[in-house]
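One protein chain is absent from this view; the other protein chains keep their places.
Right, subunit A next:
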Amino acid sequence: MSQNVDKQPEQAGNKLFIDVGSTYFKVSTPTSIEQHFRDFNKTILDDLMHKCGSTVDQFAKEDIYICSSANGGLSTLLIGITNSFSIKYATNIAFNSGINIIDTVLLQNIEEYSIPSDLIDVVIIVGGTDSHGNIFNDSLYNYVQQLNYSNIVYVGTQQDAARVQENIPGLVVLPNIIDDRLHIVEEHLKEYLTNLYQQDIEGKEDIKHLYEKTANQIFSTPYIVNKALPLIDASFTVANPFILLDIGGATTDVHYSKDLVDENIVTENEYDRLVFKKLGVYKSRQSLIFAAKNNEFVYELLMHLKVTENIFNEHDEKATKILMQLAIFLVLCKMSHYRKAYITLKLLSINSIVFTGGITKVLSVAEVEDIIAFFYKKILTSDHKPTAILDTNYDIWTLGAKEKNLCR
């Protein structure tokens, strides 16, 4: 499956931008954008060269820029001491670094948590201001000993740092992410996680081969999208405040303006990112259906869309369309007071919702707006109708890639 969209040459400069997703890859030249469904029997490089080899070969290695979200990002387990501060702050930093959180553990109840069986890319231990000590004890060490992880980092009170380091081999100690006024300090952990993510992308066998085609660093796609947000007016008529939903094959990313949250986190970012790891329409299809079946409003939504739950067993174009509509509804639910997940956005203040990712190739504006209206009516009991904007040509990603390119 591929698609070509004409673009004006001056829009993208003389560069080639490639985005490798879990389901599709996109190739943007100064004059067109191609989108291809990935062939999972081939390596990414082979697939790319098979489908777009002639395009790629027209550009020098220095003029090719690649970003990827194909591996879904790093998985993180957070161990903190409160939900309002240490866990919330670490969650915010992890999301903004392109990291996905598989679970959070509250230290005081650590013995009640089950041990995740999967390999965790990075464990983050956090808690306490530097004026407080003796927080971490044997219950933490016993729990950590049972985990299967690749990296572990401590960003809690400096009073406990040495003792925790003695008890946990390989522990990296960074400055506390909570300052003495209980405010967040992002930079050290963010830099550490961003570098880990970067190393992970570069280390993946599939991605590594792409360096045969580019002389530039391969970045994570969420990072590139986040770079584009302040410039979004250049390509779209977006009324602020807005949220951007990137509903992909494996995960769903939400980028939102900081004006939309009433939180005790004060950071320098204009936009924050939130990711739902198991909400996607291809790789994460089963977990999306599971989430849908557990949402009492979904059956009403299916009736509204004139289908039954049998659609979950079908795999045709119509089923994909319905799943994408459900994904929009479920993401909006997760950001509302109903089914709150990590953060609640002021959805009644939103004027635009921008959609990017594979969803823009399947749904029309009318179909998206229908779901938005259903959500506002049923969940927020409001007639508010934010405008839906579909980034059909992947302008946002191109904008972010260009911005990153210009910054270099």
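The working rule: contacts are C-beta pairs under 8 Å (C-beta built on N, C-alpha and C of every residue); 3 or more make two chains touch, one makes a residue touch a chain; residues count from 1.
Definition applied: contacts and distances are computed from a predicted model.
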Undepicted complex member, UniProt protein name, chosen from "Sarcosine oxidase subunit gamma", "ABC transporter ATP-binding protein", "Methylaspartate mutase sigma subunit" or "Multiple sugar transport system permease protein": "Methylaspartate mutase sigma subunit"
Given A:L45, A:I64 or A:I81, the one touching the chain that is not displayed: A:I81
Touching the absent chain when the full complex is considered, from A:G73, A:G98 or A:G128: A:G128
Hidden-chain contact residue, picked from the options A:N14, A:Q58, A:Q108 or A:S382: A:Q108
Positions on subunit A contacted by the hidden chain, ascending: 81-86, 108, 127-129, 131-133, 135, 178, 181-182, 262, 264
